[in-house]
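Of the protein chains in this complex, one is absent; all others appear in place.
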Amino acid sequence: MREGAVRKHVTRTIMYLFLIIASLISVFPLYWSFISAFNNTQQILGGWMLPSTHLFENLQHLFEQHNVMRALKNSFATTILQTLIALAVSSIAGYGFEIYHDKAKDTVMAILMLAMMVPFVAVLVPLFQMFTKAKLINTWAAFILPSIATPFLIMYFRNSARSFPRDTLEAARIDGLNEFQIFVRMFIPMMKPTYASAATITFMNAWNAYLWPKVVMQTNEAITMPMLVANTMGGYVIDYGVVMAAVTICSLPTVIIFFCLQKSFTNAVAGAVK
Amino acid sequence: MTNTASAQKKKKRLSMHQKQSLAGWAFLTPATLLIFIMSFYPMFSALLTSFKRGKPTALVWSDPLWRNYQFMLKDKVFIQSVTNTLTYLIIQVPIMLILAVIFASLLNNRDLKFRGLFRTCIFLPCATGLVAYSMIFRTLFTYDGMVNNVLIKLGVLSEAINWLNDPIYAKAVIIIGLVWRWTGYNMVFYLSAMQSIDYSIYEAARIDGANSVQQLMRITIPLLRPIILVTAIMSTNGTLQLFDESVNLTRGGPGNMTITMSHYIYNTMFTKNPNFGYAAAMSFVILVMVAVLAAVQMKVGDKR
Partner (left out) sequence: MVKNEQIAVENAHHCVGNYDRMYTRNRHKKVNGSAKSTKHTCVFASICFAEKKETTTKKEEDWIFMKKFVTLMLALAMTISALGALAEADGKITIWTWDPTFNIKAMQIAKEMYQKDHPDVEIDIQEKLSEDIETAVIASNGDTTTLPDILLVQDNSFQKFVTNYPEVYADLTGKYDYEGFAQGKLAYSIVDGKNHGIPFDAGTAVAAYRTDYLEAAGYTADDLKDITWERFIEIGRDVKAKTGRPMLSGQAGAVDTVLIMLQSCGASMFNEDGSVNLKDNEQLKEVIDFYATMVKEGIFIEVNTWDEYIGTLSNQTVVGTIQGCWILSTIMSLDTQKGLWAMTNLPKLVKAEGATNYSSNGGSSWAIVNDKDLDLALDFMQMYRNVDFYNEILPATSAIATYTPAKEGSNYTAGSEFFNGEPIFAEIVEFGAQTPSNITGPYYYDAREALGTAITNIILQGGDVDTELATAEDTVNFTMGF
């Protein structure tokens, strides 16, 4: 009995150790960029691991040379918009593929998946020309339209729709709910973990999007945070303190969103088996 | 009496079925339409371009049409990029997915303290911006960087490795970077999926004498099969289209030794003298590769 307890204790210690090391390795770069926001160029290139006192001047230079508030505003607006619309469009599509499943829909799904397999670089130019003709350059429409319906999200929601109980569905129909109401009132509340994790991932992807936005948001009024961070590195003289300050500001929203949403998709819903 | 009743019933069922079917297609429409416009139209345009050659604003049909594809076979850099990308795929994707499953199952354990903290920490690499991530990795793996110092202190290495300037070790840096960055991402999906696995199953298994490993292998993984398939396809797709790491971590590596296919296509279009036809042709080869691999994975993994 005691041996079992000892073994269990050892296992648990190893587990904690493993997780702690993994966490430290994972967090280190973010920690370093955060610390570096407090340092100046010489300290950063010299590999300092502790904060110094240059935070104020770094922030000062950053805000003087670049319009950070505007970039943040743009980033937030486009990212939130993209997240909401992507979730709406893709989840209903995934639900549709699964609940009303038939051979035809399988074929359509397979065709749609082809769409994500082309390297984005190749479709960049034709896509840009399309938006130019539609006079949508520099608008939020150009930013979000290519990314709101991704086969991945559709696949993800289709997957979770598999665990939507069929008899519940039938019962709801008999009660007179139409299909859309079933989706909105039953599926969405029930699939909260899925929506929360999809929201986190979509937010992160939209926030960090760089290649397409920089091509299609050309004026300074439309600049987003990742573009601003890249701009800080674009000169003959790079002020690394400014770069790191920008990087830290850019990393914060995703971290905060994750922190807020993680309870939704990782804790068992209240009322599970006691 | 019975006939009319059942006939009426049949008619009712049909129209209800039709209504549902209609609703089903209606649900798909916004997404499908968007994907067709945003992805298929440009893709078709790129396909046409792959049969052309010349300056970007003055493309003419190739003669023979598949000329660009012929050139691909003779292009040493392209072949190198394909080899590199496949290497990353075979090594990185399994490691990353296995680690993600392990972390997810560890962090799903009710009795573990600080779960929220660990979860956030392991997810953070995705949130770390590309700039910070690449700068830090480049700094860590330099000749007198932290990685070499630590490894020498631990006795694993007798001499420092020139990571970024060595054809093999530079690839290792990319693989390490990818695993570091994306394990947390996949872990999130697995954690989310694990919420629908009833805890009582684990309890029953424990009572039956199964240890953690057995629980993982016999319960968790089979139940997570669909989501593992989804992440596998996504990771394969992502790695075959790898771009950011090749550009920012190693810049294609010492002399194109770590360059990926997407990076080479990007160079062909934007850095070197623009050759759109060739770039489009290479893109389609990638498309075929990814499609084949995805089909294989679906066949193997997807069970209704």
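By letter and in written order, the chains are A and B; residue numbering begins at 1 in each of them.
Note that contacts are C-beta pairs under 8 Å (C-beta built on N, C-alpha and C of every residue); 3 or more make two chains touch, one makes a residue touch a chain.
If you're wondering where the values come from, they're calculated on a predicted model, not measured in any experiment.
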From A:Ile20, A:Leu55, A:Ala110 or A:Met186, residue that would touch the chain that is not displayed: A:Met186
Touch criterion as defined above, residue of A:Met49, A:Ala77 or A:Ala104 at the omitted chain: A:Ala77
Listed residues A:Leu19, A:Met109 or A:Val125, member touching the removed chain: A:Val125
Omitted-chain contact residue, chosen from B:Gln20, B:Thr87, B:Ser212 or B:Asn256: B:Asn256
Chain B, residues in touch with the chain not shown (by the definition above): 53, 55-57, 68, 71, 74-77, 135, 138-139, 141-143, 162-166, 196-198, 200, 254-256, 267, 269-275, 277-278
Contacts of chain A with the absent chain, listed as residue ranges: 41-42, 45-46, 65-66, 73-74, 76-78, 80-81, 84, 124-125, 128-129, 132, 137-140, 163, 165, 167-168, 170-172, 174-175, 177, 181, 185-186, 189-190, 192, 214-215, 218-223, 227, 230-231, 234-240, 269-273
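Everything that follows uses one rule, which is that only the chains that are shown with their structure count from here on.
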Averaged-CA centre spacing for the pair chain B and chain A, given as whole angstrom: 15
Contacting residues of chain B [partner chain A, same complex]: 16, 19-21, 23-28, 30-32, 34-35, 38-43, 45-46, 49, 56, 103, 106-108, 112, 115-133, 135-137, 139, 180, 184-185, 188-189, 191-193, 195-196, 198-200, 212, 226-227, 230, 233-234, 237, 241, 243, 261-262, 265-266, 269, 276, 279-280, 283-284, 286-287, 290-291, 294
Chain B-touching residues of chain A, taken from the complex the two chains share: 11, 15, 18-19, 22-30, 32-33, 47, 89-90, 92-93, 95-97, 99-100, 105, 108, 112-123, 125-127, 130, 145-146, 148-149, 151-152, 154-156, 159-160, 162-163, 173, 178-180, 183, 193-194, 196-197, 200-201, 204, 208, 210-211, 226, 229-230, 233, 243-244, 247, 250-251, 254-255, 258-259, 262-263, 265-269, 272-273
